[in-house]
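Of the protein chains in this complex, one is absent; all others appear in place.
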Amino acid sequence: MTFVVAVTIDWAIPRFMPGDPVERLLSRMQAQPGASEALRGYYAEAFGFDVPIWQQYLNFWAALFHGDLGLSIAYFPTPVSELILSALPYTLALLVPAILLSFWAGNKVGALAARRKVLDNTVLPASYVLTATPHMWLGIVLVWLFASTLTIFPVSGAYGLALQPEWSVEFARSFLHHWILPFSALFLVGFGGWAIGMRNMIIYELEADYSNYLASLGAPTKLVRKYAYRNALLPQITGLALALGAVVAGAIVVEIVFSYPGLGSLTLSAIQNRDYFLIQGIFLFLIIGVLVANFVIDIAYVFIDPRTRVGMQGGP
Amino acid sequence: MAVSDHERTDPAADRIATLDVAAPGVPIAARPRSGRSEFAYFALRNWKFDLGLGVVLVCVAAALVGPLLTDHEPLAFTGPTDQPPSSEYWFGTTSFGQDVFTQFVYGLRAALVVGIVGGGIAWLLGAVVGFTAGYRGGWVDDVLNMLTNVVLVIPTIALLIIVAAYVDVHSYATEAVLIGLTSWPWAARAVRAQTFSLKTREFVDVARLSGRGTRQIIATELAPNMSSYLLMMFILLFGGAILIGASLDFLGLGPSESISLGLMMNNAFLSSALILGMWWWFVPPGVGIIAIVGGLYVMNVGLDEVFNPKLRER
Partner (left out) sequence: MLRVDGLSVYYQSLRGDVKAVDGASFEIADGEIMGLAGESGCGKSTLGKSLVRMDARMRYVGGSVELDGRELPIWDDAKMNAFRFKEVSIIPQYALSALNPTRKIGQMAEELLSSRDVHLDRVLPELRRRLDLVGLSESVLGRFPIELSGGMKQRVVMVLSSLLDPSLLIADEVTSALDVSTQRAVSELLVEFRDRGFVKSMIVITHDLSVLYQIADTILVMYAGKLAEKAASDTIVDAPAHPYTRMLLSSLPEVGVRFAEKRLSGIPGRPPSLLDPPGGCRFRARCPLAFDRCGEEPPFDEVAPVHSAACWKAAA
């Protein structure tokens, strides 16, 4: 249900954007006046603009089920799906490690900070600063410091200019070299958020009745902490689903700062060129991706938290 | 409570904020009078609250007073280009010869507007939707829940990018409205959860049994207990709106007729200021955002401690 509505919105909104994409395409091609008429007709037909709106909508759904997202207007005649798929790996290369590592590291450090006052006093303020940092600013500062002033890392791109994507050590090294800064921008901001959250949840759990009971029965702090950590992770996982939107937004912006050839940069050029199909395609991808991730997390949660399982079966 | 913009996590949103007894054996007369004065009493004594509030107030002051300290217009080409900070141009100048300090303080204004209006709208929508869903339950809840989930799942930035491109934003208030209209689901969910847990508590049943009308129950029983929660949520939404606004401005989707912190960064980036090392252009905007948003978050932490005595100086 959510999916249908989301897809509809996704289809509808680009349509309402001002500017006629076909015109743009034509002006870019600088066609002759006479030829442009014919071309206009051709493109209108190719893109399906010549049929009434409701039919365009239905056609869209039909094409969707075939995995056909149409042809890009800006990069004509490259199919949208091809553009997206070629940009996707780069975005995923940034997003997936950033999400997973910041979640893991942030939670671990947050838990540690909850029990050591010294750590708490340093990690906590730093985390607040990090989580209040706009992604792109961090990216900008990282570029300035480490790429421009101290030329340790490259300024932009995903790999060296002379290289082509391939499975080679040289490419891998260059890729990593270019990957570190944008990844760090995403990682650090996420880390701050998770650390704060976990630290607070741990404190809450450590003061819970079951923790007190265990301690009263002489259980070592290690056991109490282990239980507290496991229980505190649960709401954090729920939070993960909610945080996806923010991380994706961050990835888009960071990619732009680093001219990283992922979905972010693609989105920007799509907007600038009023490329309906490309925008549609990208957002469809994003929406589906986020929906799937949410779904996966929901399912995983049922397995991890016994309370939901029992709640679904019906209690005694 | 995890701190972040509206889509980052707030796991403790599901926790219940209750006013605990301070310590056993302390008779009621010894504690300060309940109500607003008690809140102020504890709040101002909490150093985190004070620190956060202080930082935010400094930024507000800068936003209000700053433009009076400079006689330049933010977008005017007033001086030599690419100047580092000096006594004449406190924050230096841009590649176009604009005064960075002027831009900065006007940008602060814009950020605050976006934060308050955007956060406020999201707060209002979220509170109303969440509360109605939580209190009414039943099919009302189902419908509102579905609506919330739909808007929640759509990556906000995606929605905003498209809409902002279409609407051709002219003022920061407009941008704020857009942000508010897309950020409310998170708040709605949290308020709904909170309403659920409060609704089932005994004092509501008692009120209902004594024949009070629904409106009255909401006003006298539920609202006061939720007020602390709502206040903290507003602060989070405020901060979140600023961050989202900055991203939008950075993408060039905000108003272009005036200046904002995100736009400053965008301009700096596009003018290769990073490579030219013109740190005075792009560092201040980010610091400004961190100051306001960070200050808000720290305030929130202080408030959390005030409302949940368990967290105080453990």
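We call the chains A and B, going by the order they appear; numbering starts again at 1 in every chain.
What we mean here is this: a residue touches a chain if its C-beta (ideal position, glycine included) is under 8 Å from a C-beta of that chain, and two chains touch if they have at least 3 such contacts.
Bear in mind that the values here come from a model prediction, so they are computed numbers and not experimental data.
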Sole contact to the chain not displayed, among A:Trp104, A:Tyr210 or A:Phe295: A:Tyr210
Contact partner of the left-out chain, one of A:Ala105, A:Ile180, A:Ala219 or A:Leu291: A:Ala219
Residue numbers in chain A that touch the chain omitted from display: 208-210, 212-220, 222-223, 227, 230-231, 234, 305-307, 310-311, 315-316
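By definition in this document, only the chains that are shown with their structure count from here on.
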Whole-Å gap between the CA centroids of chain A and chain B: 22
Chain B-touching residues of chain A, taken from the complex the two chains share: 1-2, 5-6, 9, 13-14, 16-18, 128-129, 131-138, 140-141, 143-144, 147-149, 155, 193-194, 196-198, 200-201, 203-204, 207, 235-236, 238-240, 242-246, 248-250, 252-253, 256-257, 267-268, 271, 279, 283, 286-287, 290-291, 294
Contact set on chain B toward chain A in their complex: 1-5, 7-12, 14-15, 146, 149-150, 152-159, 161-163, 165-166, 168, 186, 239, 243-244, 246-247, 250-251, 262, 265, 268-269, 274-275, 277, 279, 282-283, 285-286, 289-290, 293-294, 296-298, 301, 310-311, 314
